[in-house]
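The complex appears here minus one protein chain, its other protein chains still in place.
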Amino acid sequence: MGDYIFNQNHLLGIDHLSDKDIDTILETAESFVEISTRDVKKVPALKGKTVVNLFFENSTRTRSSFEIAAKRLSADLINFNSSVSSLKKGESLRDTVLTLEAMNPNIIVIRHSASGSPHYLTTFARSSIVNAGDGFHEHPTQALLDALTMKQVFKTIRGLKVAIVGDILHSRVARSNIILHRKMGNEVSIIGPPSLVPREFEKMGAKVHHNIEEGVKNSDVVMMLRVQSERGAGNYFPSIREYRKHFAINKKVFAMAKKSAIIMHPGPINRDVEIDNTLADSDKSFILQQVTNGIAVRMAVLYLLKGDFNEPIN
Amino acid sequence: MGDYIFNQNHLLGIDHLSDKDIDTILETAESFVEISTRDVKKVPALKGKTVVNLFFENSTRTRSSFEIAAKRLSADLINFNSSVSSLKKGESLRDTVLTLEAMNPNIIVIRHSASGSPHYLTTFARSSIVNAGDGFHEHPTQALLDALTMKQVFKTIRGLKVAIVGDILHSRVARSNIILHRKMGNEVSIIGPPSLVPREFEKMGAKVHHNIEEGVKNSDVVMMLRVQSERGAGNYFPSIREYRKHFAINKKVFAMAKKSAIIMHPGPINRDVEIDNTLADSDKSFILQQVTNGIAVRMAVLYLLKGDFNEPIN
Partner (left out) sequence: MGDYIFNQNHLLGIDHLSDKDIDTILETAESFVEISTRDVKKVPALKGKTVVNLFFENSTRTRSSFEIAAKRLSADLINFNSSVSSLKKGESLRDTVLTLEAMNPNIIVIRHSASGSPHYLTTFARSSIVNAGDGFHEHPTQALLDALTMKQVFKTIRGLKVAIVGDILHSRVARSNIILHRKMGNEVSIIGPPSLVPREFEKMGAKVHHNIEEGVKNSDVVMMLRVQSERGAGNYFPSIREYRKHFAINKKVFAMAKKSAIIMHPGPINRDVEIDNTLADSDKSFILQQVTNGIAVRMAVLYLLKGDFNEPIN
């Protein structure tokens, strides 16, 4: 391979990517979008490669998205179900991954509750490591599929104002998005109660708002985060009702954004909690297009890490 | 495609099929039976298509049967394990399926405890929906594999007398079979205690019997249903021992059927509860042939919904 295409061996986080890398991933993903709409949704690009889904947190959506992406590239996909694995027997993450690596996979997709665990794997693993979510740290493929969606709508991923609303503090989706949009030179507003959106985030170049109408004003994108009641989010605000009153997106709030603005959400959504039911299903909502783009972005990442760029992809 | 082959976009239930549709599925399945006996058990008919198993009730047998059927057609099969999915996070069935659909599957095979849920999916989904069992309502591929077995034995699926014995009230297998055989003009007897076989079923064209010898008399097929002790079937009769005395199939009862009659059961069987141990293993029992036919019928259904009829299947 002569020229630059993609110099990364891993996808650990948006933080590790240059803006050129991000452009490359998005352009590659754009060329993959069409494959999933074909009659035969499959190209031989990763035939004979082994991709392992190593998920230590439950996530049928993200896991299945990687599985479908790998299979549409003709890779062999192994779901290494960690909940029944040797970890129960007290084996360390390092020994689990070394064992897995001894089976010669090409790519390990890992989701783990410990921030930094994908980066830790690269200190001893030979496979390409893809971060599918590490603790409160990063979830890079989510930010990339979000960016692809914005690029499809606005024809560019630069010069945008992105407002992110909700539990920024505990959201790896928010972190990866803030980093990505700051790298692309976009304006980022983060919005929520002070307990969930502390001032410290301004160091990342985001503007902090505790009033949603102010924060959303003039934005191109309003990205709502999920209220994760199942993870005790309620400890950070008085009640769901109170939260909804101040930080949900509804028609009145959304009217503060640009006319051309869109609503995004990483899902699964809580209807009538962080997002009004009717708005979720309106033509302003790109939530399902985000899911569709998840396949294309993950295909692009797997391909850029392990594909043969000298071969046509189909 | 010029002439009629199969006009359905979904397989929701036998109720939605014409007798011509049923004939088409059975004829297609007959041509698929042989594939599973080949040295290379695989045809490219659904290469590049994505089939999702979306099971909300455990069923290794039916799930695996669809998985093997899909793989023998070269489709990509994704097991979307709902027990660990977003449903736990309070997502609705509609949002789960819309999310799944955004990944561009071709076929969603659903098993769900709510009657009518597959039909509900068709009101918003673009994929073909296959009902793999919905509540007490229908289980169409089971009735079709039963019909294929009868057709193999009797060379026709018309002009038969079919006796179904057991918990008709809670059996989607029984409902789908009653509907299928009434559509084909067959005589259907249903047999069991009044608590499990109420008179209302006569509206479906079945004859109700509370005496097994009378009900089985002159039948071509005796189809035994499973006593589902694990689902509290015992609330409907005094004891397993009492049930067995009155509603089990044994040599003496089976002698009432035609000389050429066969015994069927959707499995898993309770030996020496609803069926005598020796009878279950006799040459009158077609229970395992039913399982074999399950693969062929499911291959036929997947193929008729999403195959390219202009291509030879192998």
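Per-chain numbering from 1; labels A and B assigned in written order.
Everything that follows uses one rule, which is that a residue touches a chain if its C-beta (ideal position, glycine included) is under 8 Å from a C-beta of that chain, and two chains touch if they have at least 3 such contacts.
Note that the structure is a prediction, hence the values are computed from the model and not measured.
Asks: From the list A:Lys49, A:Lys151 or A:His209, pick the residue that touches the absent chain.
Replies: A:Lys49
Asks: For the chain not shown, which residue from A:Asp15, A:Glu91, A:Glu213 or A:Asp281 touches it across the whole complex?
Replies: Only one listed residue reaches the unshown chain, and that is A:Glu91.
Asks: Pick from B:Glu67, B:Asp146 or B:Asp220: which residue touches the chain that isn't shown?
Replies: B:Glu67
Asks: Which one, B:Gly135, B:Gly234 or B:Gly267, makes contact with the chain that was left out?
Replies: The one listed residue touching the chain not shown is B:Gly267.
Asks: State which residues belonging to subunit A touch the missing partner chain.
Replies: Here the touching residues of subunit A are 47-50, 76, 78, 80-82, 84-86, 88-92, 95-96, 98-105, 308.
Asks: Suppose we count only contacts with the excluded chain; which residues of subunit B make the list?
Replies: 36-42, 58, 60-61, 64-65, 67-68, 71-72, 228-230, 267-271, 288-292, 294-295
Note that only the chains that are shown with their structure count from here on.
Asks: Distance between subunit A and subunit B based on Cα centroids, please, to the nearest Å.
Replies: Result: the chain centres lie 40 Å from each other.
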